[in-house]
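Written out below as structure tokens is the structure these notes cover.
This part shows chain A:
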Amino acid sequence: MLRALSLEPERCTGCLQCEMACSFENDGVFNPAKSRIKVFAFHEEGRFAPYTCTQCDEAWCMKACPVDAIVINAETGSKDVLDSVCVGCKVCTIACPFGTINYNSSTGKVIKCDLCGGDPHCAKACPTGAITYVDADSTGMERMRAWAQNRPEAGPNYITPVEKDIQTYQRP
Partner candidate 1 sequence: MAWAKKILRVNLSEGSVKSEPLNMEWAQQYLGQRGLASKYLVEEIDPKCDPLGPDNKLIFTTGPLTGTMASTGGRYSVVTKGPLTGAIACSNSGGYLGAELKMAGWDMIIFEGRSPEPVYLYISNDKAELMSADGIWGKSVWAADKIIRAKHQDPQIRIACVGRSAEAGCFYSAIINDLHRAAGRSGVGTVMASKNVKAVVCRGTQGVGNIKDPMAFMKATEEGKKVLRENAVTGAGLPQFGTQVLMNVINETGALPTRNMQEVQFKGASKISGEAMHEPRKSDGKPNLTTNAACFGCTIACGRISTIDKTHFSVENKPQYWGNSGGLEYEAAWALGAATGVDDLDALTYANFVCNEDGLDPITFGATVGAAMELYEKGAITKQDTGGIKFKFGKAEVLTKAVELVAAGEGFGKDLGLGSKRLCEKYGHPELSMSVKGQEFPAYDPRGIQGMGLAYATSNRGACHLRGYTVASEVLGIPEKTDPLVTEGKAGLVKAFQDATAAFDSAGICLFTSFAWSLDDVAPQIDAACEGGWSTEKLLELGERVWNMEKEFNLEAGFTKADDNLPPRLISEAAGSGPAEGKVNELDKMLPEYYAARGWDEQGVPTADTRQRLGLS
Partner candidate 2 sequence: MKITLKLFATLGVYLPTHATGNVVELDVPEGTTPDEVIDRLDVPGDLVHLVLLNGVYLDKNQRSSRVLKPGDAVAIWPPVAGG
């Protein structure tokens, strides 16, 4: 069964261990600026929200890529950037409606979460269980609920980011 990253903002303390683990795994340095997962701080609200690619079925990034540099990992279902093919045109970065694929100016390529090939280091590094790697199906309900609260006025027959694409959220 496919697994997905489950993100629970309520458990996040903003320590950024996930960002360091991610950048260390991918680039060999501790560098949150190059992390594929990002913790956003909400100071006034007293909240932190870890956020990364949901490996959405629509795969906006993959479809927008003009050179076929983003492919589905058959094992994990993640959408992976092939560095050898990516030309750095950045079309995917504006196409992804979740803002989770970014241009890395030091390599001239784009970067996104690839689930570390099925062993996501961010989840391993998270000290509070705010990031866990779980069976994909178990995250579905909450995603739909989150989306339903923010559904645009348009009816269901329109092409737009749809429920299954919305980041998972689960109350502990």
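Criterion applied: all candidates are chains of the complex that A comes from, given by their letters.
The working rule: contacts are C-beta pairs under 8 Å (C-beta built on N, C-alpha and C of every residue); 3 or more make two chains touch, one makes a residue touch a chain; residues count from 1.
Keep in mind the model is a prediction, meaning the values are calculated, not measured.
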**Asked** All of 1 or 2 sit in the same complex as chain A; which one actually touches it?
**Response** 1
**Complete:** Within their complex, chain A touches candidate 1 through residues 13-17, 20-21, 23-24, 27-34, 43-48, 125, 127-128
